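Got a structure for you, questions after.
With one protein chain withheld, the remaining protein chains of the complex are depicted in position.
Now for subunit A:
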Amino acid sequence: MKLVNFRRIEITDLIAGGLVTVVGLFAAIRSLASYPLGSASRMGPGYYPMLIGGVLIVLGLCIAFARAFQQPTGEVVDREAMPLGEDDEEEDIRSVLRDTAPSIVLVPCAIALFGFLLERAGLIPACVGLTVVSVFAASHFSWVRLVELIVAIPIIAYLIFVVGLGLPFELVKGWF
């Protein structure tokens, strides 16, 4: 037998609230330590960020623990009756992570590769590199799509940015 309506403190709440609190602490401490506060009438550069930091700390704690106070809730509550757009906390964070794992790795890699190649090898190699890496983030791979994109993306980029806007991109340059 299991009781569904004792909801534990949500892990997403804890992480989200914790991160917000940490950012707030960082802002407040750094403002106090490194920037002059000034007075209320003549504020120094530290006054405003210190206030922001303080509010962030409070909000972070609210996010992390608010549910603990309005606790036991759960399935008895009619989800349909909740206001539209209410967070769907039931969505398991781990399953989302698992589903998107390839794109979490590949999309940033594609962007980083573009940044790495752009000034070293030129616009076209950078576009090709970005395309090759990023297509593998899709759920299935297709050679046709890869070739189409490798041809299309540099052409689109050339037409819009070099021809259309007249930006001085070097299309291909010597690496070595």
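Here is the rule we use: a contact is a pair of C-beta atoms (placed from the backbone, for glycine too) under 8 Å apart; a residue touches a chain by one contact, two chains touch by 3 or more; residues count from 1.
We adopt the following convention: contacts and distances are computed from a predicted model.
Asks: Per UniProt, what's the omitted chain called: "AMP-binding protein", "Thioredoxin reductase", "Anti-sigma factor antagonist" or "Tripartite tricarboxylate transporter permease"?
Replies: Listed in its UniProt record, the absent chain's protein name reads "Tripartite tricarboxylate transporter permease".
Asks: Looking at A:Leu32, A:Leu97, A:Val147 or A:Val172, which residue reaches the missing chain?
Replies: Considering the complete complex, A:Leu97 is the one touching the chain left out.
Asks: Please output the residues of subunit A touching the missing chain, sorted low to high.
Replies: Given the touch definition above, subunit A has residues 1-6, 12, 15-16, 19-20, 23-24, 27, 30, 35-36, 39-45, 47-49, 52-53, 55-56, 59-60, 62-63, 66, 69-73, 75-77, 84-87, 89, 93, 96-97, 99-100, 102-104, 106-108, 110-112, 114-115, 118-119, 123, 126-127, 130-131, 134-135, 137-140, 142, 145, 148-149, 152-153, 156-157, 160-161, 165-167, 169 touching the missing chain.
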